[in-house]
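Only a single protein chain was left out; the remaining protein chains are all shown in position.
Coming up: chain A.
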Amino acid sequence: MNPFSSGTRLRDMIRSIRACKTAAEERAVVRKECAAIRAAINENDNDYRHRNLAKLMFIHMLGYPTHFGQMECLKLIASPGFPEKRIGYLGLMLLLDERQEVLMLVTNSLKQDLNHTNQYIVGLALCALGNICSAEMARDLAPEVERLLQFRDPNIRKKAALCSIRIIKKVPDLAENFINPATALLREKHHGVLITGVQLCTDLCKISTEALEHIRKKCTDGLVRTLKDLANSPYSPEYDIAGITDPFLHIRLLKLLRVLGEGDADASDSMNDILAQVATKTESNKVAGNAILYECVQTIMSIEDNGGLRVLAINILGRFLSNRDNNIRYVALNMLMRAVTADAQAVQRHRATILECVKDSDASIRKRALELVYVLVNDTNVKPLAKELIDYLEVSDQDFRADLTAKICSIVAKFSPEKIWYIDQMLKVLSEAGNFVKDEVWYALIVVITNASELHGYTVRALYRAFQTSAEQETLVRITVWCIGEYGDMLVHNVGMLDIEDPITVTESDAVDIVEIAINRHASDLTTKAMALVALLKLSSRFPSCSERIREIIVEFKGSFVLELQQRAIEFNAIIAKHQNIRSTLVERMPVLDEATFIGRRAGSLPGAASTQTVPSVSLPNGVAKPVAPLVDLLDLGSDDAPAPSSSGGDFLHDLLGVDLSPASQQSEAGQASKSGNDVLLDLLSIGSPSAQTSSSTVDILSSNSSNKAQVSPLDDLSSVSLSSKSTSNAAPVMDLLDGFAPSAPKENNGPVYPSLTAFESNSLRLTFDFSKQPENPQTTVIQATFTNLTSNTYTDFVFQAAVPKFLQLHLDPASSNTLPADGNGSITQSLKITNSQHGKKSLVMRTRIAYKINGKDTLEEGQVNNFPRDL
C-alpha cells in the first residue's frame, strides 16, 4: 500500500485541514494529500478510489486544482457498486461540466446505468445527466430518458421529467418526442411527479408552439381542476407550509396556466374562477401565501383581459406595497412594473408610495422603485416627480447617484414642458451630481441652451451662481465655462433679465475668475481645460479690459505637457497678440446648434459611444448625400470627421475650437487669394490637407465662396446660420464658411451631378460611391464612400484602402467610424478626393481592399472598380 495514503480517512483529512492555523499550513496539508492521491491514482488503487475522490472533492471545494482526478470519476462510475458510483457521479458533477471532452467518455456508462436493474443507480445516472448533459449526450440518451418517464417508481419518473427539461433545452428539436409522456405526467397524484411534470410542460410550451397548442387544448381544464383540488385540499402534514398545502405546486401550476392563458381567450376564460378563488382565499400573513398571491397576480396580469380580476390583482399589489416586510414590497414593485402596461391608471394611484420606496435604505427596493417611477412619469406629473427625485438626489447614497442621475436626466429631457424648466432642472442636477452626468446629457443641454436665445442671460447667471457652490462637479464646470465663454457679456451686463431673477453684480474680472478657477482646478480633465482655453479666447475679445490678464493665463499653458493644451495656448496667444483686427470675428458666438440634427445623430449613433464618428447624411432631392456637420464633434475632442467639400467651413470651425489636432504649419505661398486677413488665419489654423494640395484647396474654398456669393448674398447666408452673429464686412467670408453647419445650406456648389455607383458588393458588404465635383476644378472628384453591412454580425476594426494608377492622385480622409453595425443598421462613410491629371482622356479606375474583423476574426475583401462615370 502507498505509504502516504496509509488509510487517512476523509474525516481525518478534513480535520487536519481544519486544524491548520495559517494558509501556508493548509497548502502544505493539501499538497501532501494531493501527492498521496496522485500516487494512488498511478498505482490504480481500487480499494480507496472512492475515498480518494471524496477527498479530492473537498480539496476542490477549497479552491485547489483537481483536474488530475477527472478520470477517476469515470472509473468509479464504471465500477459495479452503488457507493462507488455515487461518489463517481458526484465527482463528475463537481469536477466536470458539459464542455469537457472527457464527458463524452461517460455516455456509455450513463446509458448502461439508465438501464440498470437497481433503480437507485438509475436515479444517480438521471441526476448526473440532468445536471451536466451536453447536446451530444442529450441526443444519445433522450430515448432512455423518455422511456423512464413511464418507470414504475415515482422517484425515477420525477427525475426523468427534470432530465427531459435539460434535454429539450439543449436540443429543442427533441421537444416533440416528449409532448405525450409529459402530458401524461399531469394526471399524476404524486406531488413530486406532478410538480416536475408541470415544470416540464411549461418548458415544452416555451420551446415549441406545437406543444403549447397541444397542452392548451388537452390539459387546461385538467390543470384547473388539479389547482382547485389542491387549493381546497384538507390539511396534509407532509406538504404543509404555513397552513397551505404545497405552495410550490400551487406556484408551478399557476405559472403553467399563465403560459397557456396568454394570448388565448378561451383558455383564459376557463381559469378565471380558480384564479379569483386563489386570489381571494389565500392567507397573506406568511411568505408562502404571499408567494402564491404574487404568482397569481402575475398570471392574472398576463392572461387575456378580465377587468374584475385585474382590479383584484392591483388591489393585492397595493396591499403588498404597504406591507412592512421589505421582501413583499420588493415583489410588489416588481409586479407593478409589469402591470403598468396593462393598467397604468391603477398603478398611478400608488405613485406616492412608490416614490417613498425610491428613498428606501435598501438598494434592491430603491432600484426597482426608481425604474417604476421612470415609467410612471408623463406630461402631467413630470414636474412634481422630477422635483421629488432631484430633492432626493441631495441626500442619496453615492453608489445610487449614477442610476438616479441618469434617470432624472432622461425624464427631464423627455417630458420637459418648457425650456426654462429643463435648464433649471438640469442645473440642479449638475450642481448636485454633475460628476455622474453622462457626456450625451451635457451635449444635449448645450444644444438646448444655444437654441433658447431669450434665456442665454438667465442661464449664464444661474450657472455663475451654481458654480460658486458646486465647483467640484466636473460637468457643471464645463457647462459654466462654455456659457461664460459664449455669453460672458450677458453675465456682466445683466442682459435678458427675467422677472424671477435676483439681480447680481458681476464684473468682467469676476467672470474671468471663474474660467481661471476652472482651468487651474486640480481635478479638471483635458476636456474641461481645453474648453476653458477656448472660453478665455472668447472672453479676451468680449472683455477688452481683461485681455491682458487673459493672455497671461493662456501663456501659462504654452508650457503644458499636454500637446492639445499647449497647442491651443500657443495659437490663442498668437491670435490675441498679433491679430487684434480679426479676433472679434473669430470668436463670434457659436451658431445655433440644430436640435433635430442632434437628436437624429444621437439616435443614429451607437448607445454609450457618443464619440463614435458617424456622420449622418441628409439625402437631398438630387440624390447627392450631403453630410451634416455633426454637433458633437464640436464639443468632442479628438474626433475629426470627413467633411464633404461644401462643408469645408466645418473644418474651419473645428480648427477654431481646436478640435482638430493637426499641428499648425505655416505656409508661405498662400498669399494669392483676395482677403489677406483670412489667409493668415487659414494658415494659422492649418485648414486643409498636406503640403502639395494646400494652396489649391485654400483657393478652392475661397473661390467656391465667391461663386456662392454670386447666388446667395452673404448676409442672407449669415442670418440663416446664426441669429446672434454681428455683421461686419470682415465677418462675411468667415460666416460663409460656417454655412456647412446649417442643414439648409445651399447646395448649388455641389457642381454637376453624377449617379451613385455600387463600387463593390459581396454577400457581406456593400460599398457605394457618391460623386461630387467643384465646377471650377474639373480634375478633382470628391467621392463619398458609404459602407453597408449586409450580415447580422457587427464588423470591427474596419479599414478601407484604395489604390490608383500613377495618373491619379488619391487623398483619403479618415472614415467616420471603424465599427460597422450589423444588418445595415448604420453605415461608415469616408470621403476620397481623386485628382485626375489626365482628365478628359482617361477615366478613373481603382483597386479596393477592405479589411475588418467579425467576432475578432480577420476578413479581407478585395475588388476593382472600373465602371466609374466616364467624365470624372
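Just so we're on the same page, a contact is a pair of C-beta atoms (placed from the backbone, for glycine too) under 8 Å apart; a residue touches a chain by one contact, two chains touch by 3 or more; residues count from 1.
Simple rule for what comes next: contacts and distances are computed from a predicted model.
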Problem - Listed names "AP complex subunit sigma", "Small ribosomal subunit protein mS33", "Glycosylphosphatidylinositol anchor biosynthesis protein" or "AP-4 complex subunit epsilon", with the criterion being the UniProt name of the chain not displayed - result: "AP complex subunit sigma"
Handout entry: Contact partner of the left-out chain, one of A:41, A:253, A:291 or A:539
Key = A:291
Exercise for the section: Specify the residue from the set A:90, A:446, A:476 or A:767 that touches the hidden chain. Expected result: A:90
Completion exercise
The one residue from A:79, A:177, A:272 or A:364 touching the chain left out of view is A:364
Completion exercise
Among listed residues A:327, A:527, A:764 or A:818, the absent chain is touched only by A:327
Exercise for the section: Go through chain A and note every residue touching the omitted chain. Expected result: 11, 14, 18, 54, 57-58, 61, 63, 65, 82-83, 86-87, 90, 93-94, 97-99, 120, 126-127, 130-132, 155, 158-159, 162-163, 165-166, 191-192, 195-196, 199, 238-239, 241, 246-249, 251-252, 255, 287-288, 290-291, 294-295, 298, 326-331, 334, 361-365, 367
